[in-house]
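If you scroll down you'll find the structure; I have some questions about it.
Just one protein chain is left out here, and the rest sit where they should.
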Amino acid sequence: MANALLIDYEYCTGCHACEVSCKKEKNLARGQWGIKILTDGPRELPDDKWEFNNIPMPTSLCDLCAERLESGKDPSCVHNCPANCMQFGTVEEMSKEVAKKGNRVIFVPVV
Amino acid sequence: MAKALMIDYEYCTGCHTCEVACRKSLGLDSGQFGIHILKDGPRQIEGTKKWELNYLPVPTSLCDLCAERSEKGMDASCAHHCPTHCLVVGNVEDLAIEVGKKANRALFVPLA
């Protein structure tokens, strides 16, 4: 059963905490990322609202913090997110969570 | 039962088809998107010869998972037209099983 990373991108502020905590956890060099924030917008919408979403996307360097998991911890990104907008669990568990509200995504970076 | 959009981003080539198909289907103006391709990379992975390059189509607040097309018995326009078949729209329950079968997949729930 694979694990998944859930992001509620309604609440991701693009603060880089996940990116930096990941780099530190995995000791990545400058210019390298285990999770990378992609941004859509800001783009003005027809109804005077704005589209502006940040979506942290795990990269090929992400192993869902296997080492941390073994010691009973969450992945570093999930642990440190100031907006509490990330969750971690099995695909089954996260699939239930992701359906509970709009603007959520789950990633399966590794199986 | 919520519907979801599953993306196998190992195979998204960033070709804009989903963006344009969606825009045409929803009748959106130039500059508007119901799905928008974001990009990570290209970035050489340190110490290797490999490069990180991923495109990720992201549904926007204008996406309704093609409710009208669905009623007619058609697929969502993005999924229908994607040249690499990397987009699938379906029930969360069904796609939840699919998304776990392979790495580099994402499952979006744009609306509850």
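Order of writing sets the chain letters: A and B. Residues in each chain are counted from 1.
The rule we apply is simple: a residue touches a chain if its C-beta (ideal position, glycine included) is under 8 Å from a C-beta of that chain, and two chains touch if they have at least 3 such contacts.
Simple rule for what comes next: contacts and distances are computed from a predicted model.
Comparing "Molybdopterin-dependent oxidoreductase", "ABC-2 type transport system ATP-binding protein", "Aspartate transcarbamylase regulatory subunit" or "Sugar ABC transporter permease" against the UniProt entry of the hidden chain yields the protein name "Molybdopterin-dependent oxidoreductase".
Although one chain is omitted from the display, it touches the following shown chains in the full assembly: B. Seen across the whole complex, the unshown chain contacts subunit B at 10-11, 13-17, 19-21, 23-24, 30-31, 41-44, 49, 51-53, 55, 71-74, 77, 80-86.
By our rule, only the chains that are shown with their structure count from here on.
With centres defined as mean CA coordinates, subunit B is found 17 Å away from subunit A.
Looking at the complex, you find that subunit A touches subunit B at residues 1-2, 4, 28-29, 31-33, 36, 38-40, 43, 45-46, 49, 51, 53, 55, 57, 59-61, 90-92, 95-96, 98-111.
Within the complex formed with subunit A, the subunit B residues making contact are 2, 4, 29, 31-33, 36, 38-40, 43, 45-46, 50, 52, 54, 56, 58, 60-62, 92-93, 95-96, 99-112.
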